[in-house]
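Certain chains of the assembly are absent from this excerpt, and the rest are unmoved.
Chain naming follows the written order as A and B, and within any one chain the residues start at number 1.
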Amino acid sequence: MKLISAIIKPFKLEEVKEALAEIGIEGMTVTEVKGFGRQKGHTEIYRGSEYTVDFLPKVKVEIAVGGEIAEKVVETIVNAAKTGKIGDGKIFVLPIEEAVRIRTDERGEGAI
Amino acid sequence: MKSKKSLLFTALVLLGVFGSAIHGFAQEEAVAAAVEAAAPDEDYLALKTQYGETFDFFTTSVLWTLIAAGLVFIMHLGFATLETGLTRSKNSVNILFKNVFIICMGLLTYAVWGFNAMYPGWEGSGFFAMGSPLTMEAYGNTDFSYGGTALAMTGWADFIFQAMFAATAATIVSGAVAERIKLGSFMVIGTLLVMFLYPMSGSWKWGAGWLDGMGFYDFAGSTLVHAFGGFAALAAVIVLGPRKGKYLEGGRIRPILGHSMPLATIGVFLLFLGWFGFNGGSVLSANPEGISFVFVTTALAAAAGGFSSIFFSWILLKKPDLSMALNGILAGLVGITAGADSVTLWSSVVIGLIAGVLVVISILFFDKIKIDDPVGAISVHGVCGIWGTLAVGLPFFNGGNEDLSFFTQLIGTLSVAIFAFVGTFILCIIVKALMGIRVSAEEEDEGLDIGEHGQEAYPDFAPASR
């Protein structure tokens, strides 16, 4: 099993969710995060002092999936989240050793 | 770069205000002397002797008018928090900024132009007043007999009360166009609206113009303020288009939730409070019978509006919806504004009940036809403004007062609504052509706070504020 962790632009969340639903993904967990990356240099001014806002609002979407469909999920996210502009975000794929559904004690791929 | 045009505009307006001020200086020496003569430690007995037995009533009336001006002022905070609460946090700085700008600009432009245009200088065609825009004599004099005994107040009290009203027209628009209008464009549109369009149609009635001549009745502005604002908002929204992502294919509507219901609720309570000044102050004296009657009709209509919208939306939508309850209170208040002094007491309840139902239907309707109004301004102010004005013309509500005619009311409210709509529409089209009216799709996605102001409303998680 894999944990697919995608950092995307917040307003793309809805589209990503819908695209994933279409390929049958039924679960995910979303976190509000701030991202620091190449997309920066946008300078803000607060009461006269300039400062660079390096940290931009992003959303992290985490999806646990069976190994075989991981690639498809990644592609789906890429397609849905892409604007082509800098700051579109990243996807990281991590290995999961075990998964449990709390409600039923199910284990493994059946749990996700 | 993007703010170049706004800055150009700035320069012009600043110039205008300074110019006016200089013009003003020339003419007010006499006034300054007079003010001094009435310094507070002067013996007021002298004044009393001078103005005879009307003095005490006059004093109380001025006091009430000023307090009412303060109450109307606080409505601007009400609008600011209501609009902020009902929109997304990524646009909050922008909305707050617009509201701060409007009250500043509104007071200044009304001083240099609007007040004289709307009231005393009514002469000529009957369609547009051209008072002496910058002289003090026209409204700032110290003569207690300003306006005659019927208008028991100084010109200054009258000015400040009316000035607080004036900015409301732009404030109503500001909520409807939220989350997508360019800041500079809104500032230009709002300024021209408050400076020219509002006093123009206002003078038709309150400046003794052609509507007044016809017998049109609008006590505190269901039509002249609220329907005006609501239909100006409708025009602006049509030119602007809906927010990105609001209307999906297949007629599906994706609601865009406001980010803070406590802020929105604070807004409505403050508006309710301020309305006592809006309607009560429109008695234009402290006539005890008049103001106490108006307080009662205002409160009952607001309560009835909230009450009926709570239950009507509950039945219709299956859930007790707080945002509908809030809009219902405002609907009741807008509805009673035209007739707060002249409908019967129980009519105020019925007017409010109907307004509360109407506003719910209207909000759903405008959403159906893809008019995207984030705060419901068009329904609350536009639709209920018309409703309240018409109600005054119905014998059922006005207790059979023969001076009031449904037909005249209809003509009055439609002509103002159409004027506001057409005028604002043209204005928006011109602004759109000259400087653009809508932020880029990217900026809309990112939020106007960062796009236009480079400032977040709640930046606590910004590393700079750790």
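Points worth noting:
Basically, a residue touches a chain if its C-beta (ideal position, glycine included) is under 8 Å from a C-beta of that chain, and two chains touch if they have at least 3 such contacts.
Owing to the predicted nature of the structure, the values given are computational and were not obtained by experimental measurement.
If you count every protein chain in this structure file, you get A x3, B x3.
Rule of thumb we're sticking to: only the chains that are shown with their structure count from here on.
Rounded to a whole number, the gap between the C-alpha centres of subunit A and subunit B is 45 angstrom. Put simply, subunit B touches subunit A in their complex at residues 90, 245, 254, 442, 445-446, 450, 454-455, 461-464. Put simply, subunit A touches subunit B in their complex at residues 9, 11, 14, 34, 42-46, 51, 53-55, 57, 85.
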